[in-house]
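Dropping a structure here in structure tokens format, bear with me for questions.
Only a single protein chain was left out; the remaining protein chains are all shown in position.
And now, chain A:
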Amino acid sequence: MTDTPVLDVRDLRIAFGAGRKAREVVHGVSFTVQRGEVVAIVGESGSGKSVTALSLMGLLPRGHGAVTGGSAHFEETDLITLAPEPLRRIRGARIGMVFQEPMTSLNPVLTIGRQMTEGMMAHGRVSERQAREAAIAMLERVGIDDGRRRLGQYPHEFSGGMRQRVMIAMAMMMKPALLIADEPTTALDVTIQAQILDLMRTLIAETGTSLILITHDMGVVAETADRVVVMHDGRVVEEADAKTLFAMPGQAYTRALLAAVPRLDGAVAGAVARPAGREPVVRIDSVSKTFGGRTGTRALDGVSLDVMAGEVVALVGESGSGKSTLGRAVARLLDVDDGAILVDGHNMAEMRGATLRRARARVQMIFQDPYASLDPRFSIGRTVAEPILIHGGGGRREASERAAALLQRVGLDRPMARRFPHEFSGGQRQRVAIARALAAGPKIIVADEPTSALDVTIQAQVLDLLAELRDEQGIALLFISHDLAVVRQISSRVAVMRSGRLLETGPTEAVLGSPRHAYTRALLSAAPVPDPAKRGRVRVTVAAGSYPDGPLVEAAPGHWVAS
């Protein structure tokens, strides 16, 4: 490493809005990035980490945000005061950027080839053929074979993980001195995330490019970063070497942030395994479901699973594993092709009309996106009171009284009932969703990735709330998640799914502590560990079709594995 940093940011200030309404969101941030160094900027939503990155590229939303002070020297040039045209020549060519959403970051109506080559052609004096050759070579580097054919394809012909590879290839083929990656793996499955992080590390090491990694995920930080900048409320709270930061966090905020991260090792706080009831609340009996006709995909393939009263069963797997489909089937939001789902001894699939409507009160759902799952035109009091009215909980007055009590129960103030969803934060909205689910008086709540969209500290609070409700009211929980560390905190049993098949199920400690199925081991090895000392451990990978997925066999008491 040389002494002159690649990037030297000093006292950077950014404000949103203009004139009198201007509100400063980044208050004098300073940090440096050395050649070949990986610097992680971590923080929760609203910390100003993404805004800081966008401002370096001159990509703040036009007319909304603006840099109001400070400097950012990149290779001797101040990016902040640079005129638009010279800045454009640096963008892409000298500083590359990879964004969070691989599904929306590529233009759907242009070929991958066009999108990969246009940057190089706009910057350098290369012919289209040279650019295409470079693109093909780069695709191979990121693990996409048959580049020549792939260049003629469109984004919708690539999976999410593949698109992120394309994005990285696109940024790296320009050989930038600095790559800024804004939550590059947040939208991906753990196994894909592990591959992408490995890929980025290798490319960085080979080319000597510096990397700024913006993330909220401490696991990803520990896996990748040399140095960490912790941001909170638009300020740098702490800056330290990665090993030091994880071993001896200097600031209270950093300690709180690290403590909130669910871990796969160490003690689980407050997971008192409450003895589950004897009676299954939900009995799923060899359920199958195929989407899209005869040639369609088999989302569920002979899945059987019981959930006892007061028990939390976690359903884990990657996207496409069928875990959400199973959850929706339990709530009878979709009909299965084969098999039965008994809720409280009644087959929901056979119910019609008013009987079904009454039965629906027994199964309630909480969804991942607390923004999209609340009606913006309903006050939250009305949202929570609605199920009470529908399921015959008395008159309007009683319903709103009960709704207020429920809001209080989930940790919100009673007067908040008059407010509307946009006035709440993500965590508060998820609390509202929980109150709404409780309002119907359910036996079981199906929670589909309820904390995936939340910051870690908020996630910890919501998980605590769910655990309290389980203990207090004996409500069973079917907890769908891709995050094994979260699952470990809340569930007493785990069921692992892939491609519509149940592969392993058993007590949480047994399945996560001594996994018997190869795929469970692969999932566990892919999960990022918030400890830089454990970096570089061997990852297990399991190709599709190379693992047993036959009927479950009892390997240990209560621990079943596919044979």
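Remarks
Following the convention adopted for this analysis, a contact is a pair of C-beta atoms (placed from the backbone, for glycine too) under 8 Å apart; a residue touches a chain by one contact, two chains touch by 3 or more; residues count from 1.
The working rule: contacts and distances are computed from a predicted model.
Here one chain is missing from view; checked against "TonB-dependent receptor", "Peptide/nickel transport system permease protein", "Transcription factor zinc-finger domain-containing protein" or "Anaerobic glycerol-3-phosphate dehydrogenase subunit B", UniProt names that protein "Peptide/nickel transport system permease protein". In the complete complex, the hidden chain is touched by one of A:G92, A:G161, A:P184 or A:P370, namely A:G92.
Only one residue from A:V109, A:A354 or A:A544 touches the chain missing from this view: A:V109.
As for the chain not pictured, it touches chain A at residues 57, 59, 63, 88-93, 96-97, 99, 101, 104-111, 114, 118-119, 122-123, 154, 156-157, 167, 170-171, 174.
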